[in-house]
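What follows is a single structure, and I will ask about it in a moment.
This part shows chain A:
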Amino acid sequence: MDEEMLAPLAGQVLSIKCAVGDAVEEDAEMIVIEALKMETPVFAPCDGTVKEIRVKEGDYVEEDDLLVILST
Partner candidate 1 sequence: MREAVSVFVTGIVGVFAGMALLYLTVRLNAFVAGKIDAWRASRGEPAAEPKAPVEDQLP
Partner candidate 2 sequence: MMKGFDSLLVQSGFFHMTLGMLVMWVIAFVLIYLAIAKDFEPLLLLPIGFGILLANLPLSDLMQPGQGLLWRFYHHGIQWEIIPPLIFLGLGALTDFRPMLANPRLIFLGAAAQGGVYVTFFVARWAGLSLVQAASIGIIGGADGPTTIYLTSKLAPELLGSAAVAAYSYMALVPIIQPPIMKGLTTKAERVIRMKKGRKPSNLEVIMFPLATTIVVVLLVPPAAALISMFMLGNLFREAKVVDRLTKASQNELLNIVTIFLGLPVGATMNADTFLRPRAILIFLLGLVAFGVSTACGVLMAKGMNLVSSNKINPLIGAAGVSAVPMSARVVHKVGSEADKKNYLLMYAMGPNVAGVIGTVIAAGVFLTLLR
């Protein structure tokens, strides 16, 4: 089963804290989005392995854009 991690808010991707193939636990910090001059970390929705990362550092994302696909 794949689990999609969506952007909770619009902003700029500041850093990516995971790589394809990583095993992550729920609540692990995956991506940091900067909006309104504040860094908002986005956490993994569930345990799993990183299957695909759809953004790169510096990208602007809209709310609900697909960030990462986790396979569980």
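Keep in mind that, in the parts below, a residue touches a chain if its C-beta (ideal position, glycine included) is under 8 Å from a C-beta of that chain, and two chains touch if they have at least 3 such contacts; residues count from 1.
As a selection rule, all candidates are chains of the complex that A comes from, given by their letters.
All values reported here derive from a predicted model rather than from experimental measurement.
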Touch-positive candidate for chain A in this complex, from 1 or 2: 2
Give the list of chain A residues in touch with candidate 2 in this complex. 8-10, 27, 35-38, 40-43, 45, 63-64
